[in-house]
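Accompanying notes for the structure given below.
The complex is shown incomplete by one protein chain, all other protein chains being positioned as in the whole.
== subunit A ==
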Amino acid sequence: MASREAKHTISVLVENEFGVLTRVAGLFSGRGFNIESLSVAPTLDDSLSRMTIVTSGDERILEQITKQLNKLIDTIKVIDFTDTEYVEREMALIKVQATEDTRAEVLRIVDIFRGNVVDVTARSYTMEITGAPGKIEAVIDLLKPIGIQEIVRSGPVVLGRGAKGLHG
């Protein structure tokens, strides 16, 4: 009966109200579900917020996650993007040490990955990189040997491909 654990990206449209985020996060923690990342912000309709949650689990756990999310009174819609076409973007801000020897290399990497340098000091560069999580992983791998001081990642946000929106 055990099935394979897989990573899932889920969008949840919720009422933009006080306490909804803790309700969703509490649902995951209270039932022992895993949250890998969670990003949330209001939508075009400012009475609604859209959450993007990356989680993992087997088929049974995923079914429970989507059902339990749907059961919350504040939840309007839940979409699991697994097996569908979607675009996915995450942003990372990365602060690297920049010495005489490495400055040019850092800039080259930023350029190759179409990132932007957003802050410069005599000893550091801070850059923004946007893309699928895999691309951000790749940048981090390349920058690690040079010396990363600090990283912050937003967690992915996704939209389904095609003309149709969440409301159909």
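Keep in mind that, in the parts below, a residue touches a chain if its C-beta (ideal position, glycine included) is under 8 Å from a C-beta of that chain, and two chains touch if they have at least 3 such contacts; residues count from 1.
What we mean here is this: contacts and distances are computed from a predicted model.
Enquirer: Choose one: "Carbohydrate ABC transporter permease", "L-gulonolactone oxidase", "NADH-quinone oxidoreductase subunit J" or "Acetolactate synthase". The correct choice is the protein name in UniProt for the chain not shown.
Expert: For the chain not displayed, UniProt's protein name is "Acetolactate synthase".
Enquirer: Which residue, A:Q64, A:T84 or A:N116, contacts the hidden chain when the whole complex is considered?
Expert: From the options A:Q64, A:T84 or A:N116, the contact with the absent chain belongs to A:Q64.
Enquirer: Among A:I76, A:V117, A:A132 or A:I148, which one is in touch with the chain left out?
Expert: Within the whole complex, the residue contacting the unshown chain is A:I76.
Enquirer: Just checking the interface: what residues of subunit A touch the absent partner chain?
Expert: 1, 14-15, 18-19, 22-23, 26-27, 30, 60, 63-64, 67-68, 70-76
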